[in-house]
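Shown next, in structure tokens, is the structure this report addresses.
A single protein chain has been omitted from the complex, and every remaining protein chain is retained in its original position.
Should a chain be cited, it is by its letter among A, B and C, assigned in written order, with residues numbered from 1 in that chain.
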Amino acid sequence: MPISDEQITRLIYRSCLRLDAEDFEAYLELFAPEFEYRISNYSVEIRKDQRWMDVNQDEYKALLESIPLHSKPLGTFARHANVYDIERNGEDRAKVTTFLTVYYTTPDGGTKVFAVGKYFDEVDISGDQPLIADREVRLETREVGIGSIVPM
Amino acid sequence: MSRNAEEHLSPPKVADGESYIHASVYTDPDLFAEEEEKVLRRTWKFVCHISEVEKAGDYRTHQWTGVPLVTIRGNDDKVRTFVNTCSHRGAKIVRDVAGNMKHMTCFFHMWEYDLEGNCTYQPREEGYEELGPTKDDLSLREIRTDIFAGLIFINFDGNAESLRDYIGEAGEPFEKIFNNHELEVFHYNQTHVKGNWKAWYLTNCDLYHEWSHLVNRTTSVLTKGYHDRPWRIQPNGHGYNAHHLDGSPFQVNYKKYKSWENRDHLVFKGLAPGEFRVTDIFPNLSVFFRATCIRLNHSTPIAPGHCIMEERGLAIKGESREDRRMRTKQFVQIWGPFSRNASEDCAYVEATHACQEAGANPYDLMSRVEKFEDGVHERIHSDTYLRHFWGEWSRLMGRPANNPKNFMEAAE
Amino acid sequence: MPRTAEEFLSPPSVPEDCYVSSSVYTDPDLYAEEEEKLLRRTWKFVCHVSEVPNIGDYRTHDWTGVPLVTVRSPDKKVRTFVNSCSHRGSRVVRYPAGNMKHMTCFFHLWEYDLYGNCTYQTRDEGYEAHGPTKEQAGLREVRTDTFCGLVFMNFDGNAAPLREYIGETATAFESIFGENDFEIFHLNRTHMKGNWKAWFLTNCDFYHEWGHQVNRSTNLTSPDYHDRPWRLNHAQGHGYTARKLDNEPFVVQYKNYKGWKNRDGLVLRGLQPGELVLTDLFPNTSVFMRTTCVRINHSTPYGPDHTVMEERGLGIKGESEADRRQRAKEFTQVWGPYSRNGAEDVAFVEESHRCQEFGANKYDVISRNEPIGDGLQRPQSDAYVRLFYDKWGDYMGRPANNPKNLMTAAE
Partner (left out) sequence: MTISDDQIKNLIYKSCRLLDAEEFDDYLDLYTEDFEYKVTNYSPEIKSDQEWMDANRAELKGLLANVPLHFRLLGSFMRHATVYDIERNGADTANALTYVTIYYTTPEGATSVWAVGRYHDKIDVSGDTPLIADRNMKLETREVGIGTHLPM
């Protein structure tokens, strides 16, 4: 039974839900083996693309597991996404473009836009469940407060 | 006849100097700085309810006059307050809003303090052998802390009178009721208000503004006996109103507001069904009773035109889920960000501030007098408490509230 | 025993050069004085040469509130001008970076060449009566000099040349910058609520490595971490830590941090695997080398409590895409907005400022002392921080522990 657009859309939203909840184990289950994850943007200052995070499966798993060891980041993120486009190429892969707004809420309950950008995902639809095989978080925003050890 | 500039800027035509104040008390940065020294760091300031720091290690961070503070219960069950800054490079030590901790660790260089404020650990301590300082002279600065009827207060002034003496008779309307039950906080919200902390507090104390709340108009102001309650003015700038002159309680008619019911069930021991009481503790705390609900409301100044209002709801510990839900529903009918009154109160304060800020409105009138036949007590829509508040403010500041910076005589 | 108000407000019981009054971080008058006596008298880092490689490449920036533009002129020399039109003072170049043939003010279309000469005044017949002529309307040029590919500028025309200003501290990085053809690949800017000195001194205070999970696991577990002496340049106020006393490199155990590997490949020429060289140039620039990548970090103050930190990453020009990717991965492990240390460092500064802002904390204790022999100090001593404030005192003519005589004369 081929994977529907709705299933792919749910996968993207589920990745936001689980990262918001910092349920990293469940979040990693949404990725295909050997996946890659990058956060990138275009720097007007140095007039070139740059990456602010670039990890493979093992590196990303270790990074997420180490987060609790750091001094506790204060406040929470809410990732509000809208899947804009799903493009199939062949039976096994689909390219998904998602508009993303990340809100940051302080411990006192004040909320601000932290960053806007897009997820460019390559989704593996060869199995019975869709899995994210490659995710590029393309940030429009480069002034991201004090930064974050939690990825986007 | 409208007023010309000259009339508008000269003091209002009222009987005495105590019946108006000059708006600079709300907007002037020098007065604000002086207030911190002479008023805010000399009086008892409400922090939180004991249920918020119930077990050893439970803490609550807050701030007063810009100074970050942490209030925490020690292993000896004593509640203490410290200036929340590391003795090394000054970082804020406890950065979370509330929680529990065995000791306090500064995240910058991992120095540690115990719950009594002693410095107990420094990485590579040998580095301080030669030039000092030693751990003993690096403990945290403690701020005087005391509890009245389950309410935790602090006072920067080590020599001030005790909390019980400071509150005195003003504790009468709520102390017994608080001690009748084991209470806990079930509601908390804070609101950033574009206005002076005194303007917020005095809105709580000014019952004349009940005319503007739809809820108060329908359920209280237009009911019989509403005006038969006297203001009970107390020393140290406090005051309250509860019973009528004849000792009977004032009972609010909640069912007059569409779809609400009267509050006859779940009433706190010591209150009559529907009973309303309010106590105002100088400089900034109001304790409200609405039969089934208790509200603790106080304002923290950030800048002359910016304060943070904190709203707490108290309920009975261990009551059933249904009772708690009913009590909560009634609390959020009137108080809390989505209630019928809260956003209106904020709107009044911000609307008045908008005019005072630019000097568009130089004066604040408080000349209402409504005396009882006994010629002593005044009715609740008189401004007697507002005059009492400004009297206490002027005494502490050493400046008249109607002309605090001698704008009239000496040119600034 | 907790301290009373009285004890809390009196200076710590340490020598006078071992503590600093927090007013140096918060007092607006001191900040204004700093702009005059310090920030406009010393060499300020602008950018790396690889950011203005071709003729007409430019970078705009600010210093002490003055908008500036740094551009490579046709004679290949890198120059800096005050970025303000001689006509009505508008900013001429309004974009962060790019390439231009000449500079055109968008307000009234006056033009300047890349040497700062005014070459065109719209309807210039209008200036015949009263002037100024084009010759009198050139841009104000600011002294600019480059050392090891690092472009600096200095408002003070009479200051010593850049090479002399850096002095003996050059030995920390000169040879390595000489042996590697560096090129920028990373830049981010962070607005923080805190003083520019607090940020810079966090870079120079290695005792704070205890606050980083990364440094606790990869550095502080190695006992020889403490065998690298501070090399202090007392004349200019710079300092660096590099090789240990026995001239062996200190090797960072990156693999101790879960998921990381030690840095044995792509080692920059002149460094050993895992080697760490940390240089701090007065007043505000740090050049850190972690084996495979170089970090240049400096800050621009916009007031006593608002600082913009700039973070740059350098790799090798012309290296393969795979090498560049690996080098960038290793850079963003430690530095950058989504790195493991980035947000923590900014939080340290902002949380300290939070307590100093309203005087909740009056003093900064910098009395750590860890002698290692023949007058040198170990890395976790406060030796460099004391040198910084000694230098600060020289420029300001004020002692950092009591800059406004708060203790003696009544304010």
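Quick note on the criterion: a residue touches a chain if its C-beta (ideal position, glycine included) is under 8 Å from a C-beta of that chain, and two chains touch if they have at least 3 such contacts.
All of these numbers come straight from a predicted model, not from anything done at the bench.
Taking every chain of the complex into account, the absent chain touches A, B. The chain omitted from view is touched by exactly one of B:K329, B:K371 or B:R395, namely B:K329. The residue from B:V193, B:L266, B:C307 or B:M366 that touches the chain not shown here is B:V193. Which of B:N118, B:T223, B:N253 or B:S339 touches the hidden chain is settled by the complete complex: it is B:S339.
Mapped onto chain B, the footprint of the missing chain covers residues 52, 60, 96-99, 185-193, 212, 214, 257-260, 312, 325, 328-329, 332, 336-340, 342-344, 346-347, 350. Residues of chain A in contact with the chain left out of this view: 6, 10, 13-14, 16-17, 76, 78, 80-82, 101, 103, 105, 107-113.
Simple rule for what comes next: only the chains that are shown with their structure count from here on.
If you sketch which chains touch which, every chain touches every other chain without exception.
Centre-to-centre separation between chain B and chain C, using Cα means, comes to 46 Å.
Counting partner chains per residue, chain B has residues 95, 107 touching two or more of them. The multi-chain contact residues of chain A, meaning those touching 2 or more other chains, are 71.
Contact residues on chain B toward chain A in their complex (touch as defined above): 95-97, 107, 189-190.
Listing the residues of chain C that touch chain B in their complex gives 1-5, 7-8, 12-15, 18, 22, 205, 207-208, 210-211, 344, 347-348, 351-352, 354-361, 363-371, 380-381.
Residues 51, 59, 95-98, 184-192, 211, 213, 257-260, 325, 328-329, 332, 336-340, 342-344, 346-347, 350 of chain C are the ones touching chain A in the complex.
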